[in-house]
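Quick one: structure below, then a few questions.
Omission of a single protein chain aside, the complex is shown with its protein chains in their original locations.
This part shows chain A:
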């Protein structure tokens, strides 16, 4: 494909034009999370023709993702393909002109700090506030804007955070649900996902094409099912002593002690364990466990799955493990160390 016609309808759109398209094609966007929101944003931005996309995700595709995570297929779920890989495959099929970098990892402070200097914009597609507050610190430290987005049931919310201009997420910390309270069982419908994605991608396009004056500047929330739409000016909530964006900033979420080692995953009956130190390779672990007839092992090039009665441990190459079948961090560690001790 020559690519000359590819972005025609988008460049016809006057606020973008040829100049905006050129800017888009030089931009590098980081999307943290390749679930529902991440799939939607990634597909839209890759179709729009950004220069480079970096996508970080720690999880793999399951059947229950397919109702809303638009980049994945039944085959991906069958193969338990890591989401970062499945997403990259599909995105390359959609637009081979965009460079897609897929990172299968937990988005920690070190990884984000390494990536941030080359990034023009971060899109939030995560599912918890621990990681969002970390992204927020990164955004302030490296002066990269980021776009918060989240949804549950028919409800969604988004806000564009521009360092030096808007309040940041840390300014709003007293309004954030306490840890664990975000894991609810209310489910989510796909249009709510798409609605948040629409806001996030449009804000991204404005920022990346040099249309900053069009940025909404408002906290936007909606409930599609209840027919509600809310917009708020929250400039007044900027905190003069904020630990992330004030003159007295300390970036408290970037310090090592604040990084979670075990995480209960939202609404999934799953705990993630991130061990320290060097890990045995997946094939070594598989070899060691093969003689245990009570276990059912299965694997692909990226992960090893160990079924032990009601529990299932999924081990990744980087040493992380997901323990399915519990939301108790201690129980998860016990199951994990049964085989990995």
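Here is the rule we use: a contact is a pair of C-beta atoms (placed from the backbone, for glycine too) under 8 Å apart; a residue touches a chain by one contact, two chains touch by 3 or more; residues count from 1.
The rule we apply is simple: contacts and distances are computed from a predicted model.
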| item | value |
| --- | --- |
| UniProt protein name of the chain not shown, from "Chemotaxis protein CheA", "Thiamine biosynthesis protein ThiS", "Electron transfer flavoprotein subunit alpha" or "aminomethyltransferase" | "Thiamine biosynthesis protein ThiS" |
| Option touching the unshown chain, where A:46, A:84 or A:151 are the choices | A:151 |
| Candidates A:13, A:78 or A:175 - the one touching the absent chain | A:175 |
| Touch criterion as defined above, residue of A:24, A:37, A:71 or A:204 at the omitted chain | A:37 |
| For chain A, residues in touch with the removed chain | 33, 35-38, 124-129, 149-152, 155-157, 172, 174-177, 182-184, 188, 196, 219, 221, 223, 226-234, 236-237, 266-267 |
